[in-house]
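First, the structure itself, so that you have it in front of you.
What you see is the complex with one protein chain gone and the rest in place.
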Amino acid sequence: MTVNRRDFIKSTAAAMAAASIGVTLPGTERKLFADTMTWHKTVCRYCGVGCGIMLGKRDNKVVAIKGDKENTINQGHLCVKAFFLHRVIYAKTRLTQPLIKKNGKHVPATWDEALTLVASKFNEIRQTHGPDALAFYGSGQAETEETYMANKLFRGCIGTNNVDGNPRLCMASAVGGYLASFGKDEPIGTYEDIEKTDLFFLVGTNTAEAHPIVFKRLVEYKNRNPQVKIVIIDPRKTPTDQIADLHIFPQPGYDLPVMHAMAKVLIDEGYIDEDYIQNQVAFADNDKAITFDEFKTFLEAYTPEAAAKMANVDAKDIVKAARLFGQAKTAMSMWTMGLNQRTRGVWANNLVHNLHLLTGKLGVPGSDSFSLTGQPNACGGVREGGGLSHILPGHRVVGNADHRAAVAKVWGVPAERIPAAPGKHTVAMFEALTKGEIKGMYVLCTNPAHSLPNASKYWPGMRDQFLVVAESFYPSATTDYADVVLPAAFWGEKEGVYGCTERRSQHMEKVVEPMGEARWDAFIIRDLAIKMGFEKEFAKYQTAEDIWSEYITLTKGTDMDLTGATYARLKKERGLVWPVPSEDHPGTYKRFTKGDPLYDALPAEKKQGRRMYFYGKPDGRATVFARPAKGPEEPVDAEYPFALTTGRLLEHWHTLTMTGTIPELNRAVPKAFAEINPEDARKLGIADHDLVVVETRRGKLEIPARVIDRPMAGTIFIPMHWREWMVNVLTIDAVDPGSKEPEYKVCAAKLRKA
Amino acid sequence: MPIAGVIIQTDGNDNGQVLEQLQAFKNVYTYGVHKGNSIVAVFDCESSKELKGLADQITEQVQGVMGVYPAYVNYEDEMEQAQE
Amino acid sequence: MFFEKLFSYHEKFLRPPGAVPEKEFIDRCIRCRKCQQICPYQCISPAGALHGDAMGTPVIQAREIPCYLCMKCPPVCPTGALKTDIQKADVRMGVARIDRATCLPFQGIICRACYENCPIYREAITLDQEIYPVVHPEKCVGCGICEHVCPIEPSAIVVESSASRNED
Partner (left out) sequence: MKSWILRNLTITRRIAQLTILAMMFIIPYLNVKGFTGVIGTFYSMEMMGIPIVDPALCIQTLALMRELYVPLLLAVIIPLLAALALGRIFCSWACPFNTLAEYAQMLRLKLSPNKRIQAHNPAQIGHYLATLCLFMLALVFTFPVITFLSMPGLLTSQAADLVFLGSLGLELGLFLIIILAEVVIGSRFWCKYACPVGATLSVFRTGASLKVTFDASKCTCQKTEIYDCQKACPLSLNPRKKGIYPYCYNCGACIDACQRNGRALSLVFIHQKEHVKPLQRKMEEVNG
């Protein structure tokens, strides 16, 4: 280290200190550029909030990280996970060369060997068993470009719709909910609403831990505006609970009647917006249209008292919650896995939308029904990019022949290559793998052997069939079963776009070269495709921009128009919120209303008297659904008296492939635990830190107890992160009939001291 | 070896005398008095522990100092060491 | 005078829960290691010979392994150096102090490790504005779990032992 460098840091430190009190020290500004370190704009690799990050590079090594002050989402703040994110690049568990399984053991191979093997195996399977014997399982952490390439290879070239991804396990119900209620996927508003609302309605979300930066914004806003109310419906007393004005604790899986009862109170006490309902709302029961009066009749059964009994809560609280919702000028609902990961996930989503539609709290600043996403690019790459078995890029659906033709045209493949029937959704896909119907699978950037519900059921399939895993880290639960493991470039080592919760697409810069022989996933897929004989279709992709530029042509004219979000623009700006129909368009704050280019383009007669027009619906009306209240798939009973629920912690992420490599984070939370209510603990003679056995109909798990009043009596909470304490051997793989999303959040368990 | 940019808040009575006392610390560099009661200074320390100790020491020992508020801390070197 | 010097060099150790005042503790403790051996977390280790008369007395190095307040050690102390009739919440091994210059939330990084892991949950450490951790000395037992879990190196929250030679 040179004296100059130290002097430089000193003058920087002085300049920074002076800047903090609004003073500019003479002569310090120029020196700021003398450092050899350069800062690069990127997006956080963890949750779906989409925080901006600046990565500091010196000598081709990432050495520093800071929150991007110019980013509107996090304004320079980060959570503790992200604070250590750059160190994950240099994790000891980074995979740096291709591996091929020989005699049950992974041995290093060259790229050529590995890709030739995969290509020949895939071609062989395709020829002998048909294209549907192959499948692609992607990720909400893959870049849009990566998902797009896989989509093109499997759908457009191989010819199967067996393209799904882990967002099926987290966001599918929200997609279903948005589509059913509003006709188009993804939220109407953005994070901007947080600082404009009068009431936060948080359902099934532990925002403080799962989306810390959203929570920080929410808290800071409430601290400045004490009149802002926060209502929480969640069976667990999470850290989010601390800021609640009212917290309703329904039995896990029994929150539907609570929301119906709230709707009833809103109607009965006159909090509804008659004008809004008349002009832009339709009513329906499960499958046919009904009238508003029929909806009211349906709600008769859901008096607060009746709902309170079903959910085991206090009827007064339901009335209070409804009144708070009704009295607030604007309201913003937020939810995440607590609603989505349920066999009635779509319905639960609909019921939240109902409250907003009935009171007209939509389409105005501060009011929104806002789903929080779990993964950084679940919205972008998978929901928008068509990474699920029934959808195509640009919010298109597989079932629509025009949609298929449009996509096939851009891909340069025959339209009939893309099958008309949706492929297999995640659980069905792994079931087929286990049955041997799917004989080859390509897993990209995800860890299904750990993250699937009832995971152990699907391990034999992964072991027996030809499994290719493209990963940055080794080993993981899934790579153990892989026949070929391909080393993928990690965040910071590749360029691409992430689309976060608020419809914002943000560009990530490539800061350093990939470790070892690791390569960018999109190019791995390109080269695999070429080896499989699709040179004509794939040889043209030479840069990330090539892929993105092609992808955005597919969004032209759709509700998620990204035509204006070119690489040139994205590199400069802190993301763009679609629709962005042209390069001079600033992005859209609110959809379906004035300011949304699609709304503005509507003929005047359609807009007549309507401040919102839901153009995804034939009549432009959003739907209020009379969904019957239904409990979880596996209710508790005498034999399995506990409701088991799972979730995230602040310090860790998913299956620990990333956060598990950071000693500081492991120090904060070194191992899993089962949260048990003190009352239950006393009955069963369990003390804090005791080993307990949690058993469900699918498996059992020995795990240390954490006796704490967070879960209510009769409920157990286990975080999902650890392979050694894999809670997914317990969870149920029953899925929502609409969204096919599994019910991670509720299953019946029994508990005893080990 | 962390370097910290700090604001030393004084009571504003005799900033010259505070500055004089600060000169006695060999790893403290001052960058003038601003806005009447804020001294911009840089601490150049061997360890974060020393950094903290220095801040405490100044708060306690130097007359007229109301508080030491870090605005920027550079840990790069320490972090590199940790990585190695 | 030599002895006085030899005997007085002594850091402020974190003692196991229920420890009597430091001066008395040094006299009472017979260095039998029973508290160390009964500890299921092995958080107690004997002080080394360089610590003068504290040599062999039980010390908790919270950053390595903190006290999880299982309260198994006070009953095995044969000489009353650890008071046996003490409740978890009444333990006063020390008081945690937060260094705002390094503590992550004060630098704009969301972190709740100390708050979440505090055994006197929501009482000894609370979050000011749900973001900034604050220690309440009247509730803090000084177990050091916060110091152990702090993801910053060195820990931004450190337990200052209540064991002092001068107070009796």
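The first chain written gets the first letter, and so on, giving A, B and C; residue counts start at 1 in each chain.
Here, a residue touches a chain if its C-beta (ideal position, glycine included) is under 8 Å from a C-beta of that chain, and two chains touch if they have at least 3 such contacts.
These numbers were taken from a predicted model, which means no experiment stands behind them.
J.: Let's see if you follow the contact definition: name the visible chains touching the chain that is missing.
T.: C
J.: Who touches the missing chain here, C:Cys32, C:Met71, C:Ile86 or C:Ile120?
T.: Of the candidates C:Cys32, C:Met71, C:Ile86 or C:Ile120, C:Cys32 is in touch with the missing chain.
J.: Please pick, from C:Pro21, C:Gly56 or C:Gly108, the residue that touches the omitted chain in the full complex.
T.: Only one of C:Pro21, C:Gly56 or C:Gly108 touches the chain omitted from view, namely C:Gly56.
J.: Tell me which of C:Gly80, C:Gly108 or C:Pro154 is the one touching the absent chain.
T.: With C:Gly80, C:Gly108 or C:Pro154 as choices, the missing chain is touched by C:Gly80.
J.: Since one chain isn't shown, list which residues of subunit C touch it in the complete complex.
T.: Spelled out for subunit C, the touching residues are 3, 7, 24, 26-34, 36-38, 40, 42, 45-46, 48-50, 53, 55-56, 76, 78-80, 84.
Please note the rule applied: only the chains that are shown with their structure count from here on.
J.: Once you've mapped the touching chain pairs, tell me: line, ring, star, complete or other?
T.: Graph shape, chains as nodes and touching pairs as edges: complete.
J.: Could you state the distance in Å from the CA-based centre of subunit A to that of subunit B?
T.: Chain centroid spacing, subunit A to subunit B, equals 44 Å.
J.: Measuring centre to centre with CA averages, how many angstrom lie between subunit A and subunit C?
T.: It comes to 41 Å between the two C-alpha centres.
J.: Indicate the residues of subunit A shared as contacts by at least two other chains.
T.: There are none in subunit A.
J.: Quick check: what residues of subunit B touch more than one other chain, meaning two or more?
T.: 4, 70, 73
J.: In the complex of these two chains, what residues of subunit C are touching subunit B?
T.: Residues 99-102, 107, 153-154.
J.: Touching subunit C in the complex: which residues of subunit B?
T.: Touch residues, subunit B against subunit C: 4, 48-49, 51-52, 55, 70, 73, 78, 82.
J.: Help me check something: in the complex, which residues belonging to subunit B touch subunit A?
T.: Residues of subunit B touching subunit A: 1, 3-7, 29, 31-32, 34-35, 38, 40-42, 44, 70-74, 76-77, 79-80, 83.
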